[in-house]
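Let me give you the structure first, and then I'll get to my questions.
The complex appears here without one of its protein chains, the remainder shown in place.
Let's turn to subunit A:
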């Protein structure tokens, strides 16, 4: 219920929302949890395993119980914490993990089966018969024991990612974080202050104490106003820093749209990578419950959460509240409630020396040992020396002490330290390089202490950053000592809950210890303690303490479980922002792209490039018709093909030839200016890396071409050789792939076409096969290479890229005038297979020059990359699978790429495998299927019939082994 005069919300701003279909009203600034409590709704969820009715335990992101699904349809978001979800007009929240409804959950039958579902039940039950596990047990358990479900439809929400850089990242905007940001901000440092909450201020929003002369919340408001005004400070609200990474990098999730009724196309969440030179963790502390029988009933929550609901949201979670604690801080809750006019039925303090009060009854040296009520708390049982007593109450505020929020300091594999005086773990110093902890997350719980530590941490960071700290006065504030006597679990029968989200009880931990799972890591896995989505934020330390107790060890001796990133769950969609679908993948288009699309050419991806597959002519219905026509066109007239995607590397300098000689297997020293040579590159392990042609354009200038696929690899390789192996060589490289548009002009009429186009016709005898030089193309300076990837008389004509499109259109028009036209990747592939020319289908990283029939290209006169290891006996063995041609000779005429080769009479088993097919095509020139493949001792077996078997497609074809060059083996057409 809402308490008059309490809270920070504006009572004049009502917001209507729905929970499980029922309409409620809350206030602007409410969370779903505070609004439901204001409406008297305590039951908000069902537990994971036993389907026990549950209400809120906390008022923050550590909430284990109140998980709901927000929205409906494709965009619904399961497992949202009601304590974090801000309400907005039209919010539609639904409870989960129950059937048919939250109030009547038939799956609650699991609770009756509890004796069989204790620690290790996953490992003990359902073990036999083995086949039943996958088909029966696991699906049944998963159905009953689950959290919310995704819609199963594509997520229509938008997610984003962003990067930020700063001098100082301050994580948490409570008193310590605000003070740190203020000091560093005034010093002029670039500061990012991030807080997971919608409103900054941390515990100051939930407490009534003063800071300086004013209320803490007013002080926070003034500091925030000043920080907002500083251009060097960035405030990031609703932003959870989820993990630290190397060299000062942090991951952070900003929730941009969860609180908005309409996002207008904006992102739901943004995942930030923040790089900070220094960082301060000011994440505060989380209160821990005390385990006692049936301590999971709706209405039982942490004492600090009750203060938050009262002081921040103006809500009392009950009409007759009781408080149970083992420390002085719990008394604040009772005092604040009384101040607000809420009835406090009693404060039960386990300490015999607990402070007394005249505002409410204090039960010193007493413990709460049980609770009762239907779907919510109605009374508790108190045990003291005097015996047991019942107390009517609808809300029990529990405080077992506070655990510093040191999670981020564990993420890089450092374990925290135990501090006996506060009965809690604190961060190990230096756990994250560049990060220091300040305030409650460092074990300093008083407001004054937090302010002091925040300021000190900022001053230390400024000193590291080489900046002068400004004079800043740390205001006065509450500086009470933190007095606590540990109490983890109240002894007694029944089930006392530790991990609410995974339904782990004190008994489960004891059973684990009894079965010798005494290591904390074993206990954790055996009981699933701390392994739910909240990572045991409110239960790990208590579970550890129980384990320590039953195994007769101290807590530090027992150990500490670490935490892993993310601090709180992050949707995969946020981490993968920009990566769904095409994402940010660039598209590389050639200059002829639009002209090719104009002709209806379907595009095919080649790495990031898009290249035309074929150019359909009127009346053609299949790609094969177009491809066959284009092949005949090149063989009989002239074809135009954009080959700009091949890598082009300009190599210049006195030592350019030395470099080429070193990276190619064959000699380049003798290459004359105006000539092109085919070269083969190996990796240092002796296998083939790439092939291509290199032209000598001038005395000290070469132009290397690489395959489209390996362009980047070759560039990197050349850079490695020149920087890492021969920095003494005077040679420079640059990629010019995108600077030049290059077109193949191939076919018997290629020369006639060029003579009509070039400003000076090609003189007879000046342009033999493998010649190159400068030409003028309608006044544009270009380069011409007489090279052929089709086996025809062919040229490649290059012009600066800005002339590419115009030249392509001109070439195609002229080719058509000669009975030719453009050709695409399909025809290009057929033409090269007919000629036995290799691509990366053959250079697949496992083949050697010997395998490819190029062994003679390995020079014996010089050293080159890969030379030594290429001579290994295994790489030269006669029975290696080596390049051959294949053609069908039986009834079946189909040869498929990827099929395997066997001796004609052999069983097609792996043991009999003799090779495989790398490339296939229908040859319109020869009128049948042809293929390239690798066959053991292949070149020795020409004329033999082998069996091709494609196990995947169910094809079996008898093939004759032939030489890999099917067409014009003498090469007369290309040279003529």
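As a convention for this text, a contact is a pair of C-beta atoms (placed from the backbone, for glycine too) under 8 Å apart; a residue touches a chain by one contact, two chains touch by 3 or more; residues count from 1.
Rule of thumb we're sticking to: contacts and distances are computed from a predicted model.
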Expected UniProt protein name for the omitted chain (select from "Amino acid/amide ABC transporter ATP-binding protein 1 (HAAT family)", "Sarcosine oxidase subunit delta", "SCP2 domain-containing protein" or "L-lactate dehydrogenase complex protein LldG") would be "Sarcosine oxidase subunit delta"
Among A:75, A:685 or A:816, single out the residue that touches the unshown chain. A:685
Sole residue of A:863, A:905 or A:970 that reaches the chain not shown, by the stated touch rule: A:863
Considering the whole complex, which of A:73, A:724 or A:874 touches the chain not shown? A:724
Note that subunit A touches the absent chain at residues 245-249, 273, 275, 412, 433, 684-685, 712, 716, 719-720, 723-725, 727-728, 863, 867-869
